[in-house]
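A single protein chain has been omitted; all remaining protein chains appear in their positions.
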Amino acid sequence: MSKQVVIPFGPQHPVLPEPLHLDLVLEDEKVVDAIPTIGYVHRGLEKLVEKREYPQYVYIAERICGICSFIHGMTYCQGIEGIMNLEIPKRADYLRTIWSEYSRMHSHLLWLGLFADAMGFESLFMNAWRLREHILDDLEATTGGRVIQGSCKVGGVRRDISSEKLDEMASGLDSMQGELHDLVNVFLRDSSVRHRLKGTGILSKDDAYLQGAVGPTIRASGHSYDTRKIGYAAYGDLSFEPVVASAGDSYARCEVRAKEMFTSIDIVKQAVKKIPDGPIDMKVTGAPDGEYFARSEQPRGEVIHYIKGNGTKFLARHRVRTPTLANITPLVTILKGCELADVPIIVLSIDPCIGCAER
Amino acid sequence: MGLFSMTKMVFRSVSRKPATLMYPVRPAKSAAAFRGRILIEPLKCIACRKCEKSCPTQAITVDVKVRTWQIDRLRCIICNCCVEDCPTNCLSTENIYTNPMTVREGIEIYTVPPKPERKKETVDNSKTEE
Amino acid sequence: MIREEQKMQDITPDSLIRSVQAMKDGGKRLVQIGCARIGDIFEINYSFDKDYNFENLKLTIPSGLEVPSVSGIYTCAFVYENEIHDLYGIEITGIAIDFKGTFIRTSIKYPFGVVSSKEEDACQNKL
Amino acid sequence: MELLIFLILFPALAGLLVLLLPKDFLHGAVVKCSALIVAIVSVVLFAAEWNKGIQIYSLASEPTGQLIFLIELLIAIFLLYIGIKNRQYLVIGLVIVQTALVIWLEMAHPVSEITKNLFVDELTLIMALIVGVIGGLIAIYATGYMREYHLQHKEARDRRPLFFCLILVFLSAMFGLIFSNNLVWIFFFWEVTTLCSFLLIGYSGTEDAKKNAFSALWMNLLGGLGFVIALIALTFIKGSSFELMTLITTGPAIALIPAVLIGFAGLTKSAQLPFSSWLLGAMVAPTPVSALLHSSTMVKAGVYIIVRFAPVFEHTYAGYAIALVGAVTFLIASMIAISQSNAKRVLAYSTVANLGLIIACAGIGTYEAMWAAIFLIIFHAIAKSLLFLCVGTAEHSLNSRDIEDMDGLVLKMPKVAGMILIGIAGMFLAPFGMLMSKYATMRAFLDTPGGFLLILILAFGSAVTVFFWSKWMGKIISVPPSSGETIEKRVSISEWAALYSLSALTIVVCFLIPVISSVIVERFLKTTYGMTTSLPFENVVIMILMLVLVLILPLTFLHYRKDKKHTGPYMCGRPVNDAYAFEGSLGIRRELVISNYYLDSWFGEAKLVPVGCAAGVVLILISFAAMLIGGVIL
Amino acid sequence: MNLNIITGIIFLILAPLIGGLIAGADRIVTARMQGRVGPPLLQPFYDVSKLFEKETMVVTTTQYVYVVAYIVFIAFTGALFFSGGDILLVVFALTLAHVFLIMGAYASRSPYSVIGAERELIMLMAFEPAIILCAAGMYLVSKSFFVRDIISYNGAIILLIPGLFFAFLYVFTMKLRKSPFDISTSHHAHQELIKGLTTDFSGSVLGITEIAHWYETVFLLGFIYLFFAFNPVIGIIALIVIYLLEIYIDNVSARVRWSFALKSAWIITAVLGIVNIGILFFRWW
Partner (left out) sequence: MTYLARSPWVIHYDASSCNGCDIEVLACLTPLYDIERFGIINTGNPKHADVFLVTGSINEQNKEVIKNIYNQIPEPKVVVAIGICATSGGVFRECYNVMGGIDTMIPVDVYVPGCAARPEMIIDGVVKALGILEEKWAKMEAGKK
């Protein structure tokens, strides 16, 4: 007689902010097997390229996801610009960079909050999200949207930020740093948090690479792989180092994300200093013909927008390979052998975003 | 190592006033740039259908014959494209949002001025306006 | 904005496994597998990366052809291969974890494998 | 005295009758009748003697003693034969040593001068009731059970006459054991129970059964050896006596050495660590055997003898060490019970645990502890036999004795499930008997200087107990998806009769606690210790109030039955069908499987048994050392 | 019979009110610790009233019976305690009550309820030794199991059994279902078990569970009060401080795994128990 338990986990589950389902096979509370299914959020939006002209499609691309909405829009635009070989104005590149980093901070804070929630640390969740509102306020003030920014377009950006506002943003980030430190301190130092995270869901260095992990997930396993280093947008002009940890456990992933926020603050401050004056967009005519894999670093890792144009206003194919999709295989690997209580932590530790994984 | 590292934040929270904005007792915070909803000045509209074409969600329907400009609030994603594309600048984005509704009636219809008799006048008109 | 250098290489179904194995032997990471339908043929892109150098293998096949799975080489390929199967209806044989068409459940079977939706419905104003 | 002799001889004779009757002729009827008679006579005995205090009867030991010696030799020869045939060298060795010692004892120190060979006191009466009534009920149950057993177990040779004969002889031996005042006689009956249990465990004749039968045999023979040595020691110690009642009153200075050695025998017989494995192995036997061994006979003989010597153990280090053996066994066996999913093994571990508790009380040996020990014996016997019989019945219908397969038993076998629940509640829940006894145990431990560690062990052991019983209850009452027909129809009348009687007993005896306490137990304590104790009166009231509440509450079910909307369980929003199967990954429809926790990595046998055995061995050695220091040197 | 039935009855009437108010205050303080305003003080009463207004959905009707039994015995436990009854019986009755609650969860045979039930059992297993040893400690101090005798013992019990008191405090968090031990079910924070034990309770069944929890809170506070019974003022202050401490701990720690909860509770109870009970024993003999 087997003493196994087979239970459904998700799609509706309070610790999973998004629908993903796992069939968990447990022995007592040990996870013997976890088989995932996605598809609860699949909309099929890639096919909308056949109905929307490519400049309009930016707004669809943005809504692949509401968390790193901006980066999706931007990467899509970069893809089109890549095919059409457009050199967009420098200021637009800088603005894109700034907004990208704001997205990253907002996303990481959001994630830290959810992660705390998964550990049953409610007040930490509340505090992370309270801090996140500062970032959202700045995003809203500069783009007009809290989560869906809608400020990117093919050939540049749609809104400028005044230099006073830029300075204000930089100093705002400065003053936020203190509280951010306190927050991060809890994640990295508190013994109850460490008790839950240390050694939970270890992804070895080799597994991380061969199973195609990206973003903080691969960086936490000791690879210094950060797509921003390719130097798209203004990243080529700015100096920063990818945050790397080596343990490969949930704690390392948390650590990487926590520290990345400070890198982001630093990047924004550099960008604010260096941003050149000039136009923010350029006129785009014609239609893309050709194909290109646009890559960029989302909060969750490398995202790839594959765009294939056929010379008409309607693209032949747009495909997004989102970081979550790449991280699913590692996730399944590290879930095996954990405890039921760790399932939410491990699932969240790769920061899954089903929204864009399924499109 | 730290037992109860959260202490500092907890005591800070207790000693400060709560961060809560107290909506709806006090009005919502929202930035001036916030895209709440699309506003039209129907009188300025020339029913050129440019907005209709640029709208990624087909929220706008312009009936050139009956002279109406119609928007479906439950479709509009407030992307601002129509505002950007309108030749007469009759569209704008307010930072007030559409209220929730209990029946699915997001459609608002505005009557726009009839088509001017002669083409030329229209052009003149718009020029003078500018 | 800089445009990345992206190596594209065409392969055939016979050489698929060999080329992918060569990639793995070269220490490259599987970035993604994606598919596009151009008329009646399918293009499957296998993308790899090492130290930010992007390389792509493009497999072009007519519809109806079976493709061997590369999940034996890179386990993580199962995600993409299941997806391609569910969206395009391309048979991929020997996937490590085969969802048998339940990876992404769609209301239309193989939505990308059939005619484009633009041709199929004229009305965009439906509720 | 006639009643005593009747009780000792009648079951054995009835057993022989069954054996001699022609095949398939009236076996059931004979067994049922004689079991009934035994039960009735033991009640009659109780009615006749309950208010008379200690009654010692003289019976010339001469012819009987020689007969006993003869039978003992026959048994030894039989065991030797079996041992040689099966190459069980340990058994052979033990039998040889033991027999040699017995012969030496008989030759060198004939103890024929003893005349006060039989006696009755309150404790004996209680034991007699347990053996007679519960043992009788089990025998009745067995008639129905064995028919079904042989239908299902084709591999076992049908030797039912032998089986019933052994059961009845077993009862005889038990009666002999408790009525004898002559330690040599006690030893004889002791060996008869060993033999009977050996044969009953090996009844099915399978390899497994044989193996376990032999391990039971050698452990009990080891205990028997201790017993013989105790007898030999008696011949050396001045002022000692072969009469049980006299020996006990001589106090620790004289009686400690035999007490500890006999106590050691008791530890083996009552399956305390490190000897618990034989009782677990005994689970291969048909369930009535398990019930018999666990509730009213075998193991009870072990604790009975230790409880008898409890006054000797009071305030001695040896007694304390024995108490610790019991306490450690209680804790470890309870813990191991968590990791078991085989219902009979859970029951077995729980038996071991509860016996441990009784022994802990006996080792402490104060009057309060004795009160607790006696009640533990009573309630344990009733509830445990009920549980074993229920499991046996359920096993025949479910074809499994696994707790996991009892999922939703309330719907499949409502009556049996109800009885299991009563039995389990009887084992660990207030206000049922076992828990009230634990209350007394607690108080006893707290009131004695030796109780320091025991109280801690008791606290932890009780917590653990709650866990494994509750999860079993939960399994039974969790409602399975499709509520099919009940499958109780096949259960025979004789089984029902035993089950109903025992369930009723479980509850009724709880109400009777104050009566039993004042009428019997307190008298016993008074005569033994000159002091007595009982539950505080208001606690009795409260307890009875709770009992009434527990019995009434299920009636609210009738009230709530109406107008409640029924839905499926929460399954994370996944569509579920009536059978609780849900849409799983990879397109598979998955069954919802829920199983209890077994916490194997914490409480697994592999982990705890060695620890427990080591502790048991050490403590037993300590008790020997304390015995030697206390008895020989000082 | 020396039971003070009056105080028992007063408990039966007042405990839900006090328990509800404590829960309300708890939520406000928690909210303030998180930088929020929080609900009104009477929110728990609104919640429960609402639950009774809702339709009750059950997986099986027997759930209802178990939950009713749960509240009956929790109330019984408290009443027995407050009328000065035998503290061991009180502990036994508490266990009985919890077993009923657990049965209620088992009855539904739903994955999360059952896992919640298993975990609740583990928590019970972690909790029991501490409370039994406390009872034992009080007996050793006051030579009586009766609450009325313990309460009239004129000495600071807390000073004699501080170790046991600490062990009890440790497991008290489990009973309050607060972080880090909100393992089997939790009031607030989300957990992998949805709502664990109470997942398949709804409407009035859930309402009853909630009221029973209030009873329990008041009873447990009463139990803690025993340690400080020598001086009512100190006693009340101690209760407030201890409760605030619990809220604080709730807000500064993550939920631990069951294994840690059980292990730590047992180790603490065992170590402190041995030391403290040992000292008591040798003081007397």
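Labels A, B, C, D and E are assigned to the chains in the order they are written; within every chain, residues are numbered from 1.
The definition used in the following text is that contacts are C-beta pairs under 8 Å (C-beta built on N, C-alpha and C of every residue); 3 or more make two chains touch, one makes a residue touch a chain.
What you are looking at is a predicted structure, and each value in this text was computed from that prediction instead of being measured.
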Query - Which displayed chains the hidden chain touches across the whole complex - result: A, B, C, D, E
Report task. May I ask which residue of A:Y94, A:W129 or A:Y292 touches the chain that does not appear here? Result -> A:W129
Query raised in the report: Which chain C residues touch the hidden chain?
Result: 105-108, 111, 117, 124, 126-127
Query raised in the report: Which chain D residues would touch the chain omitted from the figure, given the whole complex?
Result: 565, 567-568, 570-571, 573-576, 583
Report summary line: Against the hidden chain, chain B presents residues 18-21, 23-24, 28, 30, 34, 56-57, 72-78, 97-104, 106
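By definition in this document, only the chains that are shown with their structure count from here on.
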Query - Between chain B and chain D, the fewest steps along chains that touch one another - result: 2
Report summary line: Intersection of contact sets, chain D vs chain E, gives A
Report summary line: Ranking chains by how close their C-alpha centroid sits to the total C-alpha centroid puts first chain E
Requested in this report: Please work out the Cα centroid separation of chain B and chain C, and write it as a whole number of Å.
Outcome: 40
Requested in this report: Report, in whole Å, the distance between the mean C-alpha point of chain A and the mean C-alpha point of chain E.
Outcome: 43
Report summary line: In whole angstrom, the CA-centroid distance of chain A from chain B equals 28
Report summary line: Among chain E residues, those touching two or more other chains are 33-36, 111-112, 194, 251-253, 259
Query - Per-residue multi-chain contacts in chain D, two or more chains - result: 571-572, 585-586, 592, 594, 596-597
Report summary line: Listed in rising order, the residues of chain D that touch chain A in the complex are 341, 400, 402, 404-405, 571-574, 582, 584-586, 588, 590-601
Requested in this report: Flag every residue of chain B that touches chain A in the complex, lowest number first.
Outcome: 1-6, 8-10, 12-13, 19, 29-35, 54, 56, 77-81, 84, 93
Query raised in the report: Of all residues in chain A, which touch chain D in the complex?
Result: 1-13, 21-23, 28-29, 35-37
